[in-house]
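Input: one structure, supplied below.
Of the protein chains in this complex, all but one are displayed in their positions.
So that you can tell them apart, the chains are marked A and B in the order they are listed, and the count of residues begins at 1 in each.
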Amino acid sequence: MAKRGLRRRLGMVPTLLRISLLGMLVSQFAAGQRVEGDPASDGARIFAQKCSMCHGERGEGIAAAVTIAGPSLQAEHEVGRVMTAVESGPSHMPAFSRVLSVSQIRAVSSYVSTQLAVIPLTGGDVGEGGKLFRVYCATCHRTAVRGGALAFAGRNAPALTDKSAALIAGAIRWGPGTMPAFPPAALDDRQLASVVEYVKFVQHPPDPGGSPLKYYGPVSEGFASAAALLMLIGVAGWIERGGKG
Amino acid sequence: MIVKTLSHWIDSRLHAAKFVRSALNHVFPDHWSFMLGEIALYSFMILVVTGTYLALFFHASAEKVIYRGSYHALDGETVSVAYRSMLHISLDVPAGLLIRQMHHWAALIFLWAILAHLARIFFTAAYRKPREMNWLIGLTLLLLALVNGFFGYSLGDDLLSGTGLRIGYAILLSVPVIGPWLAFLFMGGTIPNPAAIPRMYALHIFLVPGLIAGLLVLHLGMIWRQLHTNYPGSKRTNRTIVGSRLWPSYTAKSVGLLLLVFALVAALGGFAQIDPVWIYGPYAPSAIMAGAQPDWYLGWIEGAMRLFPGIKLHIGHWLIPELFFPAVLMPSLVFGALYLYPFVEKLFSSDKGDQNVLRLPYEQPFKTAFGIGVFVFMLVLLIAGGDDVIAVATDSSVVELRRILRILVIVAPPIAAMLTYPVCARIRRRKAAVAATTPQEIAVLEERHEGSATSSEELLPPHLDEGPGSHLRLGRTGASPTSEMGHSDIF
Partner (left out) sequence: MSENEERREGGAGAFLNLGWRLLELGWASLKLLGTVVDRLLPAKVAFEPIPESGRAADRKMESESQMERREWWGTLFVLCAFLLAILGGIGFVIFFWSGSTGTKLLGGSLAVFLGGIGVTLVVWARWLMSQKQAVEPRHELQSSPSEREDASEAFCGGVRDVRRRRLLKWMGLTGAGVLGAMVVSLMRSLGMSPDASLYSRIWKGGQRLVTLDGKGVSLSSLQPGSMVTVFPENKIGSERAQTVLIRVKEQLLQLPEERASWAPAGYVAYSRVCTHAGCPVGEFEAEQSLLLCPCHQSTFDVLRAAAPTGGPAARPLPQLPLYADADGNLHAGGEFTAPPGPGFWDIL
């Protein structure tokens, strides 16, 4: 079942890539790698063999426009989350629960979360994060991180409402696709942690004023007020019903 | 009782009885389309009431402070005092956010109502003699409302409105020859300037509302003096006005409308968040956000700015900035055309004397088609003003959308006009045919309605009228105004 699902996904990729990738994966399945050994080097080896082609050698992410690309893992500090991802294969990632044994999964996950995760997510200040966010990020993702339009064909900046802190942090450093990368000279680790903390906050901002109308700003307010006027015209129609003018 | 004594007291000092009588007998036509102007008026009243409350809390200064208030995501940020007081009103003052949201929603509804009212006046040709002055005043009111709305939401010095102010400054700058002078006059210097906020505040709460109120008095006074128009119908001629009297029925309807407008604004203010300045954050020179639009009534200018191509125009070594055409020239032409319209139409019309009976839109096919064309033009621009939000909402490309809108803005208005003309002409022909078929029957019906010998509703001077007005004697407190029943229009 996993194989069939995988082939369907692979069908979206250009032929050459598909053939080479298929070859690689089939060879893994065929070889049936379930060798036990030293967990630490095991983790590194498994990563290099199975993960680095999508996630990059140091887990920095592959910046490609095709769906096979994998995000940066350099902020994935939680070994549990990594294990779940490896087992179940979220989004475009294949599931490795049948390819790797439980101890192998544990090994590679701990490798990722201890060795590769170099971006710290602590020590941020939400206020400063907001300030930097409005200089660098709001311009594409909008102030409520619900995604924004980009003026070139093909892509809009995605909404970040359901993205984990690790994913966001990784993306900022890596610059997936058309997004620019922000190296430490632009945002040092503490500033990065601040920005991530602010993004997590604004995923679910307090809405003391009522329904946020999808955070579309003056556009939705214009629609709502037009609807209000139409209602008032209806009210006027009721008041003067039967009136001939 | 009290009313009698008070009325006598006032009357003996003001000779009030005669005009009270004529005032209470004043006739208003019975149609919902005459209430559009009232909706605008009542929205303005709500704006004044809620605005007064807000003005008691708002602090219009651009001085920078460190924020240490109740919104923790901004803790430590450098914000202006104005922005801080906006947050204070929104988050700390009890009912502050409700009143603030009511104020903003009322402003949006105010401008929609003015627009609907303008459309009604335009399409029913109510701007003809003797009402040309009121047309001019009404347009000026629209302009003032537009400007005041812009100043109003720019007072908070948040990122969204700060972006708008930048653009406003650039628009002033783009005027040939005098641009830099205009921009520096408005801002008090180069952008950003701390003088802008107190200046806009004085204009927004004092000068412009004062002008609006003054013009409103003129506007309403003229309507009172000249009396409303009527839609065509039985007994409605250039020499008569038909409708219900101010006292008691129109009073009840109008006050009811006021309260219902107020209720809707209160509901919106309570349940629909508007202008969440805490999410936008304070204006900062290097901060910028996507999805930045002005309020809807400036969206047509915003759309024009987005659609107009980047042409570089030099006269000698002087530059005419590309922003001038969509943001200054186009709006000036539109408003100029609106101001001149009644006088231009007069040149082509054969109307003589006072025009107190409205023309239905289908009776003027050419004008209606032209009006629909202009309306569609504005609508496309308005949509273009929000094209990036539409692109995100529909997950499409804003570049494609812009391409489509650029074509639409040229092509759609003439098509709409060309479609409207034959529709109007056809309706007109059909109505004329119906009217011509049964003149005998219609005459009989008319006679029947006017037949009764003791009818008190004919063309009698008001003081001989036996209608409800004549029952009203000041001081007869037991008299109910609902003394004559007979209407069967259930609900």
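Brief remarks follow.
Note that in this section a contact is a pair of C-beta atoms (placed from the backbone, for glycine too) under 8 Å apart; a residue touches a chain by one contact, two chains touch by 3 or more.
Source: prediction; values computed, not measured.
When the missing chain is restored to the complex, the residue among B:Pro180, B:Pro232, B:Gly336 or B:Pro414 that touches it is B:Pro180. Residue B:Leu319 is the one among B:Leu319, B:Leu333 or B:Ala432 that touches the chain not shown.
For the chain missing from the display, the contacting residue among B:His8, B:His59, B:Arg166 or B:Lys346 is B:Arg166, taking the whole complex into account. Residues touching the missing chain, restricted to subunit A, are 63, 65, 132, 135-136, 138-140, 148-152, 175, 177-183, 185-186, 191, 208-210, 238-239, 241-242, 244 (touch as defined at the top).
What we mean here is this: only the chains that are shown with their structure count from here on.
Our note on geometry: subunit A versus subunit B, Cα centroid distance of 45 Å, whole angstroms. By the touch criterion stated above, subunit A contacts subunit B in their complex at residues 125-128, 130-131, 134-135, 138-144, 146-154, 156-157, 198, 201-202, 205, 207-219, 221-222, 224-226, 228-229, 231-233, 235-237, 239-245.
Of all residues in subunit B, only 29-36, 39, 67, 72-77, 90-91, 97, 101, 104-105, 108-109, 112-113, 116, 159-160, 230-231, 233, 253, 256-257, 260-261, 264, 268, 270-276, 278-281, 284, 286-296, 299, 358, 382, 386-393, 395, 397-400, 489, 491 touch subunit A in the complex they form.
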